[in-house]
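Below is one structure. I have some questions about it.
Heads up, one of the protein chains got dropped from this complex, but the rest are sitting where they should.
Chain naming follows the written order as A, B and C, and within any one chain the residues start at number 1.
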Amino acid sequence: MTSIEEKFEESKRLGLQIVKESEEDRLMTLSVGPQHPGSGHFRFVIKVDGDYIVYCDPDPGYVHRGEEKMCEYRNVIQNIPHLERPVIHDSANITYSYSLAVEELVGIEVPRRGQFIRAIASELNRQVYTLYWLAIYGIFLGHSTMFMWPTGDREVIIDLLEALTGARVTHAFNIPGGVRNDMPEGFRDRCLSQIRYLQKRFKEYEDIFYNNPLFRQRTEGVAVLSKEDAIKLGVTGSVVRASSVPFDVRKAEPYDIYNEIDFKVQYMKTGDCFARSYVPLLDMQESCYIIEQLLDKMPASGEVRAKLQPNPKGPPGESYRRVESGRGALGYYIVSDGTPKPYRVKISVGSFRNMLALPYLLFGKRLADMPAVYWSLNYWPVEADR
Amino acid sequence: MTSAGGFIKSIESGSKHLVIKRFTLRYPEKKLKFVGDGYQFDPKRGVGIAGYRGRHILMHDKCTGCQLCAIACEGIAEAIGMVKVDEQWKHNKKGIMPQIDYGKCVFCGLCVDACPFYALFMTNDYELSAFTKEHLIYTPAQLAIKPKYQGDVEIVIDDRGATHG
Amino acid sequence: MSANNKKELNKVAAGSQTKHSSSTSDDTAQEQPPSPSTQPKQIPAKPSPPSATAAASAATTTTTPKPSLASSPAKTQPEPPPFEKGLVEQLKNKFGDIVKVVFIKPLRIKIQVEPQDIVGVASFLRDSMGFDHAESVAGTDYPKDNQIEVVYHLGSYSREELAAHILWLTARTNKDDARLPTLINIYKSVEYHERECYEMLGVYFEGHPRNERFLLPEDWADIPPLRKDFRIKGR
Partner (left out) sequence: MASYPRDFRFGGFVVSLIWLIFWILIIVALVGLPLIFIILFYVPLPEVDGEVLTPYLFLTSILYPQSAIPVIETLLDTTFFKVAVFPGFTYAALIAAATIFIERKFLAKMQLRVGPLYAGKIEGILQLLADGLKLISKEIIIPSGSDKLIFWSAPIAFVATAAAVVALIPAAPGWVVADIDVGLLAVFAILGFFPLIALLFSWASNSKYPFIGGLRALHQLIAFEIPFILSALSVVILSGTLNLTEVVESQIQSYWFIFFLPISAFVFYISSLAELERIPFDLPEAEAEIVAGWLTETSGMIYGLLQLGSYIKTYALAALFVILFLGGWAGPQIFPAEIIPESAEAIIPVSELYEQTDANAAFWFTLKTFGVIMLMLLPRGISPRIRIDILLHTGWYKLIVLAFINMFVALALIYGGVLGPGGLLVR
């Protein structure tokens, strides 16, 4: 395996600088554009030599909303609805680390039952995101059944979240200080029965998709990301766990009540496309197991939200808290100057960090591998642009 | 997994689904049933009551025109404006009540959290489409009407798979 | 090296209230981590006492005292957690007063370095202390003392006892011609972060191959948007 430097120099030699006239004519520049059904609001320019990709330059920013600037104009509670917009179908996680960071700044103590409900909402939302990501991975490879099944089963979990939080997707449920409302009655056994139904469905996915030899041919051994390169590129989430680095924020830096939950960090050693597509499925099975534990260990009654004055403000200071979202470590760096409005909010998301692996992995691959490699990086364009 | 075995397993798994019941909810004929009758907030305990966050409902007899909901929505969607109401209430001297523009509202429910007088809750009604943008603005009188939404279907899981039964 | 025999860092729940929250489950069985420094029950160090102006970080080269608005000054809280102190000691005796410790909190250490020797500190951090990747690069604009502070959040995948820790390597440049040496040769992962920091705050990273437009539209003619003097129209 040539080391990472030669790979980048080689792609630079061919792509970035002015390549010798004869070679430049051979290359065809293709824009895998924002409207391309394969990328979704994200463009990367690739130079194709025959069927091989020689150069790839990601060009995000088509759905940049300026979330970080907007945060500076709103107080801590009003930030929640617009902060979950970057990835609405993982909204419990993206507001979770924001709430943790604000609680550390303002000094709020979340009651125990509130922490449990917050963890359940986060696990359910992780499954909703991963099922949606798996569905798109299926249609990327042309497997329409694999698009329809996860999208249908996702409806079962969204129904749970709708009962718990009141909204299907954009819940605005995690608030600095806990959760907005308690669990409705009958939620517990409804959740258990629907989670068991989902666990049965995972076996179907493996039969029709993962063990399908055509899928294996297309993904096994394709775009291998070795452990050193994964660490050097600083990728996160299922991408780093697929390259034999067992890093999961819930286990490395347990927040809230995750230190009382015992679960195994799922990781694989091969680091190829297949591993990057199989680790999320293992994660989903693991989070089903976690939800059952959470429901058992939950205190029967108690407050779910700490009492806050309308515009909570704390002493000036900084905090950086991170949470394991569907796409890896999702961290908030908040600087506060003593007023209820945060002075600076920096959102560090998994997609933005995984994007760096794209040009590295696509170099030298075939054009037909592009969707499999691109979507296996667990990349959500809207979240990367913030 | 030999390739032949893989194919046979995928054929078997695919054709097995020909007998499993369809999952689609046929919306106009059947509607989903929600838990409770809408999201409410109890200011004394400072915590919400689980419920679907649909169209708001305004209790005219409790609203004091304190504009707290409009202030809460300012930073989010500026969907709430206070308008004059012709009823005379002794607890609502200025006679102003919130008017919600559903073209802007994001249904986050933070206005319900901000209302200290149990006046503004949310209901199960989510069928709010209109032909023009002006029709999306619900006046306080429109907000006072109780919704006529009754859903009767929910996800039923049995051994033949999940359906909207 | 499976994850579960890793040292169970039992942290107090997120809130770092001085009041000892009843829910700490710190008496759970805790195997002795192989690394020398034991992890006794941790007193949740309060981020910063209300008296923000106690400028503990005396040995700053800049003459002006650290303004209260800037990052909270070094803690005067009773006793920083020993493991983090061990890390800081390593840095101190390697670099002496080039490295200025801003504060030490459970799992978070903030050190400030002058722009010219940030590369040396970073390569030391990566090679011998095991912080092998950068999670994110955040720029913050402080118009009061006309400075922009760039924070590198460094995490670690390879060393397990460092997995929970994040070290904030910060450097400050003045706002008019903001220039910083790039860390791209040490931390490959900061390429896009630094490019975004250039675009959003105008900090030019010397040595970065592509200091150019990244997220904003091509025809963006305004000043870098995350600076405080850029006002969103209509607010």
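In this section, a contact is a pair of C-beta atoms (placed from the backbone, for glycine too) under 8 Å apart; a residue touches a chain by one contact, two chains touch by 3 or more.
Here the structure is a predicted model, which is why all the values come from computation and not from measurement.
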Taking the whole complex into account, name the chains on display that the unshown chain touches. A, B
Which of these touches the unseen chain: B:Arg26, B:Arg45, B:Lys84 or B:Lys133? B:Arg26
Using the touch definition up top, pick the residue from A:Phe44, A:Phe187 or A:Phe215 that touches the left-out chain. A:Phe215
Contacting the left-out chain: of A:Leu30, A:Val45, A:Val169 or A:Leu192, that is A:Leu30
Write the list of chain B residues that the hidden chain touches. 7, 10-11, 13-15, 17-18, 20-24, 26, 161
Residue-wise, where is chain A in contact with the chain that is not depicted? 28, 30, 36-38, 51, 138-146, 148-149, 152, 208-209, 212, 214-215, 217-218, 366-371
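Rule of thumb we're sticking to: only the chains that are shown with their structure count from here on.
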How many Å are there between the centre of chain A and the centre of chain C, using C-alpha atoms for each centre? 23
Could you work out how far the Cα centre of chain A sits from that of chain B, in whole Å? 27
Between chain C and chain B, distance of the C-alpha-averaged centres to the nearest whole Å: 42
What positions in chain C touch 2 or more of the other chains? none
Of all the residues in chain A, which ones touch at least 2 other chains? 73
Complex contact set, residues of chain B against chain A: 1, 3, 6-7, 9-10, 12-14, 17, 23, 32, 34-36, 39, 46-53, 72, 74-77, 106-110, 113-114, 122, 154-155, 157, 162
Complex interface listing, chain A residues touching chain C: 4, 16, 60-61, 64, 66, 68-70, 73, 100, 103-105, 107-110, 112, 115, 230-236, 240, 245-248, 251-257, 259-260, 262, 264-265, 315-322, 329, 331, 333, 335, 337-338, 343-344, 346, 348, 352-353, 355-356, 385-386
State the interface residues of chain C toward chain A in the complex, per the touch definition above. 1-4, 6, 8-11, 13-17, 19, 21, 23, 25, 28, 46-50, 52, 68-69, 71-72, 107-108, 110, 132-136, 138, 140-141, 151, 153, 155, 157-158, 160, 163-164, 166, 168, 187-193, 196, 200, 209, 214-217, 225-226, 230, 232, 235
